[in-house]
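Worksheet: the structure to be examined is printed underneath.
Only one protein chain is missing; all other protein chains are in place.
Moving on, here comes subunit A:
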Amino acid sequence: MLPIILLSVFGIVLLFMGFLKSKVLLLPATLVFILAALATTFMDWGKTYLYFQNMLLTNNLAILFTTIVLLSAFMVVALSNSFIEDEQAQPAEYYALLLFSLVGAIMMISFENLIMLFVGVEILSVAMYVLAGSDKHSPRSNEAALKYFLMGAFATGIMLFGIALLYGATGTFVVSGIKSYVYTNAYGVSLLLYMGIILLLIGMLFKVSAAPFHFWTPDVYDGTPGLFTAFMSTVVKTAGFAALFRVLSVSFVGVYSFWWGTLAALTCLTLLIGNVTAVYQTSFKRMMAYSSISHAGYLLIGLTALGTQTKQALVFYSLAYSLATISAFGVLLVVSRQRQDTNGVNENFDAFNGLARQNPLLGFVMAVSMLSLAGIPLTAGFWGKFMIFTTAADKGIYWILVFAVLMSTVGIYYYFRVIIAMYFREGAAEPVKVAPFYRYVLIAATILTLVLGLAPGLLEGLV
């Protein structure tokens, strides 16, 4: 549990570093801090520990999710070099808030007591509300912050009522205590427990933006500054699914027959809304928001078909999704900043016109990440989808499988729009300038995506 303590201290250190005149040190310092937290995460590898009076539990699964979250945060921070030139930006505060939100994410991943789930969700969310509104003078950013805040607080309220009902039914907040209650009362489970499960699920599904609780997602992702959107769609989603997996696979596995039907229906709705609405978008960033909803749908398939393979599928899928999303946003950030139109930054599909001709590297990075998100073979995304679909097939839920495959063919259409714009359309003549370090991060993410696509067995046997 050293990473939680370290990240909290490092966040405060960063706030103090904000007093320095020069902003040059902040970015490397943040990267070093995240790497330090990542290194200490592995101290508990291979063992199961309970920390802080049974509040948090670390095992290999929690460590792997923490690694994904910290890796995504590392890449997002590494892509943030534009803050140094921006007069309005307050990089010290941004980085400190990012580190604090990582503390919340790790608590969501490794909670053993529902109190820690709540505190983790709030630490993560409150930091994200501020970051969503960090572009203080832009009305779009303001609106995103308010919508995110109101919807997030609303979801927290629903989740808390669920937790209170679970406490009323079982008399405990401990995840394994609820499990033993469910097993000892297998035939006469209190009605409060069922209501509690439903409300807790609604609250958590709000956070991971599953339909029909997704309506805030496109607005918030669109209005938030691009870098923090990348953070939001990777770290928040991974942590949310880790928390959902822990609560469903430990506490509620005894009443699987009660919740799986509801979850299956919501999964299909999420896949349908996410994929079909993404087709109609003209803004790339908004398309990515709907794409994140549809990926929440794929991850939900793994939870609906809860089994022995689920955790491995979830880890692999969230890693593949995070890598592809961050490199896509990385390309969008440089391109939209340097190809501006009358409304300021251009985040539409036409910003990518002819990109592959002027910047073959950026074109390739974007193409690989789009192929990975669409689930084309030889990329990590293909194996992620393959594993998720295998869990559903193992459980014998074939109709959901057929539906998901259909929806992923819809996905190919809107992901390929970007590739077509980059490779087959005529665009601006001058190439986009990319800083060397920025380029290395994008290359690293692309290589990881391809390596995982060629050798998916690398992660096998870790959980």
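Definition applied: a contact is a pair of C-beta atoms (placed from the backbone, for glycine too) under 8 Å apart; a residue touches a chain by one contact, two chains touch by 3 or more; residues count from 1.
To be clear about the criterion, contacts and distances are computed from a predicted model.
Per the UniProt record, the chain missing from the shown structure is "NADH-quinone oxidoreductase subunit K", taken from the list "3-isopropylmalate dehydratase small subunit", "NADH-quinone oxidoreductase subunit K", "PTS sugar transporter subunit IIA" or "Probable peptidoglycan glycosyltransferase FtsW". Of the candidate positions A:Leu160, A:Ala428, A:Ile443 or A:Leu462, contact with the unshown chain belongs to A:Leu160.
Checked against the full complex, the candidates A:Gly11, A:Pro91 or A:Pro218 give a single residue touching the omitted chain, namely A:Pro218. Within the set A:Phe173, A:Trp260 or A:Tyr414, the residue that contacts the chain not displayed is A:Phe173. Residues 115, 118-119, 122, 126, 129-130, 133, 136-137, 139-140, 142-147, 149-150, 153-154, 156-158, 160-161, 163-165, 167-168, 171-173, 218-219, 222-223, 277, 280-281, 286 of subunit A touch the missing chain (whole complex, contact as defined above).
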